[in-house]
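The complex appears here without one of its protein chains, the remainder shown in place.
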Amino acid sequence: MGELEDLRLETRAFAEARDWGRFHTPKNLAMAIAGEAGELVAEFRWLTPEESDGDRLTPEHRRAIEFEMADVLIFLLRLGDVLDVDLADVVRAKLAANENRFPPVH
Amino acid sequence: MGELEDLRLETRAFAEARDWGRFHTPKNLAMAIAGEAGELVAEFRWLTPEESDGDRLTPEHRRAIEFEMADVLIFLLRLGDVLDVDLADVVRAKLAANENRFPPVH
Amino acid sequence: MGELEDLRLETRAFAEARDWGRFHTPKNLAMAIAGEAGELVAEFRWLTPEESDGDRLTPEHRRAIEFEMADVLIFLLRLGDVLDVDLADVVRAKLAANENRFPPVH
Partner (left out) sequence: MGELEDLRLETRAFAEARDWGRFHTPKNLAMAIAGEAGELVAEFRWLTPEESDGDRLTPEHRRAIEFEMADVLIFLLRLGDVLDVDLADVVRAKLAANENRFPPVH
C-alpha cells in the first residue's frame, strides 16, 4: 500500500476518533484547505523572496511553515478520502496535461 | 523510495525542464498554493454541503475539482522540495501535536 | 448616505435581480471572497516585488488585477449586507485595536 494511502487512512482514523465525519463534507474541507493555505501564505507575506529561502528562515519560522504545510496536506488527504480521489493519480494526470500547455525548453 | 518522494522528483523535473527554478522561491510557491486553494474553494462556493457530495457532482465538475486538488499538491510538493521538508513527516508530527489539542471521543 | 452604503445597495440590487439571494449565505460569501483573493494573489505569484510595482505592470495585467480587487470587494460588500456589518466602522475599530498592538515609530 502506498504512502499517500497510509496517510489517507491515518487522517481518516484521526477524524473518525473525534466524530468529525459530519463536518468533513467536501465543501467544508475545501474551505479548510483555503483557510490553511491562507495561513501558509501569511507566513511569507512580509519576507522578500530571498528572505524566504530555507537557509535564512529561523528554526521557529521554519517549524511554523512546516505545520501550515502539514495542515494543507491533511485536509487535502481528507478531501481525497471523502471524494475518493487518488492524489498521486491526479497529480500525474495534471502534469501530463501541462506537458502540452507548457512545452519543455530543454 | 516513497511515493511522495517520487512525486517530488517528478514535479521537480517538470519545473527544471522549463527553467522555472528562478520563479519557485518559497514565497512564490506559497502564493501559488494559496491561488490554487482559492480556485478549489471557488468550485464549491455555490453548492450546499449536500450538493458537494461526491455522488452528486457531475463528471465535469468532479474533474475540475480533481485538477484543482492536483494543483494544490503539485505546488506543495515543490515547496517541500525547495525547503527540504518531508511532507509525510510533518503530517504525522502535526497529527501527533493535534492528539493533545483534540482528545479522541471514542 | 455614504459611498460604501451606495456600493452595498448596488451590489445587493445586482444580486436580487438575478435571484442570487439563496446562494449568498454568509458561509458561501466567505468562500467567494477566499476564491477571489486566490485569483488576486495568483496574478502576482511569479513577479518579483519590484515587478509588482504599479508603474511596471502592463495595462492588461493592471486591468486584470483591478477586476480581481473589485471581485473581492463586491463579495465583501455582499457579506457586509447579509450580516449587517458596517465596513467603515469595523475598519476603524480594527485600526484602533491595532494601535495598541503596533505602537507607531514616529
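Every chain is named by a letter (A, B and C) in the order it is written, and numbering of its residues begins at 1.
Keep in mind that, in the parts below, contacts are C-beta pairs under 8 Å (C-beta built on N, C-alpha and C of every residue); 3 or more make two chains touch, one makes a residue touch a chain.
For clarity, every value in this text was computed on a predicted model and none was experimentally measured.
Peer 1: Which residue, A:L7, A:A32 or A:L76, contacts the hidden chain when the whole complex is considered?
Peer 2: Hidden-chain contact among the options goes to A:A32.
Peer 1: With the missing chain put back, which residues of chain A would touch it? List them for me.
Peer 2: Answer for chain A: residues 23, 28, 31-32, 34-39, 41-42, 44-46 touch the chain left out.
Peer 1: By the contact criterion defined above, which parts of chain B meet the unshown chain? Give residue numbers in ascending order.
Peer 2: 27, 30-31, 34-35, 37-38, 41, 48-49
Peer 1: Contact with the hidden chain only, please: which chain C residues?
Peer 2: 2-4, 7, 10-11, 14, 17-19, 25-28, 30-31, 33-34, 36-38, 40-41, 43-44, 47-50, 52-54, 57, 62, 65-67, 69-74, 76-77, 79-80, 82-85, 87-88, 90-95, 97-98, 102, 104-106
One rule holds in what follows: only the chains that are shown with their structure count from here on.
Peer 1: Can you give the rotation angle that fits chain A onto its twin chain C by Cα atoms, in degrees and rounded to the nearest 5?
Peer 2: That rotation is 180 degrees, given to the nearest 5.
Peer 1: Cα centroid separation between chain B and chain C, in whole Å?
Peer 2: 25
Peer 1: In chain A, which residues are in touch with two or more of the other chains?
Peer 2: In chain A, residues 27, 30-31, 34, 37-38, 41, 48-49 touch at least two other chains, as defined above.
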